[in-house]
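Input: a single structure, listed below in structure tokens.
One protein chain omitted, others in place.
Chain nomenclature is as follows: A and B, assigned in order of appearance, with residue numbering initiated at 1 for each chain independently.
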Amino acid sequence: MIIKGSDINIRTRGFSDICDITGQVETAVREAGISEGIVNIHIIGSTASVSTIEYEPALVQDMKDKLEQFAPHDMPTRHGDTWGDDNGFSHIRATMMGPGITVPVTNGEVLLGTWQQIIVIDHDNRPRDRRIFVQVIGA
Amino acid sequence: MIIKGSDINIRTRGFSDICDITGQVETAVREAGISEGIVNIHIIGSTASVSTIEYEPALVQDMKDKLEQFAPHDMPTRHGDTWGDDNGFSHIRATMMGPGITVPVTNGEVLLGTWQQIIVIDHDNRPRDRRIFVQVIGA
Partner (left out) sequence: MIIKGSDINIRTRGFSDICDITGQVETAVREAGISEGIVNIHIIGSTASVSTIEYEPALVQDMKDKLEQFAPHDMPTRHGDTWGDDNGFSHIRATMMGPGITVPVTNGEVLLGTWQQIIVIDHDNRPRDRRIFVQVIGA
């Protein structure tokens, strides 16, 4: 049984910037050397999310538009009023979508559809350096 | 330690068709032969989701109505304009809800509430044959 954790570090632009990290996750799984198991991808922090999408520019913008409609970047929040952070909307988007996903690994490959990529969505209201932790468990 | 993957294959009707796969997941766990562990249920593809619900027809329709309200099937999308797919709404629903869940197994059973079933929601805009991968890890 192998357990192998590693970091993915990315630079994001905020406002639900959507970053494709599929390649880095695949590298982490390959380096762990498992054939069968799972990989958990988890964002450290409370203003970003992990999911999957068909990563093409038109749809990426559609998704950002929907998140803006769901919780607009200028919505009034108690969080903003209290702490002056102006990123209440980011937290709401992040809590709604959740902090991570777990994807199966089989035959040494992360099991995704052809048009399905693993993404980090950074909802925060500014560019950030983000650390994502990838935990591979299997054999 | 046991790691056992298997497929569930279903036929869906699209437009956030909600399918109860609890029985198939329970079968996969039983066939893996673990007593304690987890089961990860993951949809391959970017226009469907996995979650849990009290699977009864009235609520299933309520959930479909809410998804239709959240991202209407005829909403204009850049994805549709660019690729002519007409399923931008499906992608948005899927990315919002995520591609999978992980549920504990204890005493040989998938741990769910009495009124809690595991479901696949196919958001796409047509009937599809869907492959769901179930990864069981435990002992």
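Basically, contacts are C-beta pairs under 8 Å (C-beta built on N, C-alpha and C of every residue); 3 or more make two chains touch, one makes a residue touch a chain.
Quick caveat, the model's predicted, so the values are computed rather than measured.
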item: Sole residue of B:I21, B:I38, B:I92 or B:I132 that reaches the chain not shown, by the stated touch rule; value: B:I38
item: Touching residue (missing chain; options A:G14, A:G45 or A:G113); value: A:G45
item: Touching residues (missing chain, whole complex) on subunit A; value: 1, 3, 5, 40, 42, 44-46, 70-71, 77-79, 81-83, 88, 91-92, 94-96, 98-100, 102, 133, 135, 137
item: Hidden partner interface residues of subunit B, rising order; value: 1, 36-38, 51-54, 56-59, 61-63, 66, 70, 96-98, 101-106, 111-113, 115-117, 119, 137-139
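The rule is short, and it goes like this: only the chains that are shown with their structure count from here on.
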item: Averaged-CA centre spacing for the pair subunit B and subunit A, given as whole angstrom; value: 19
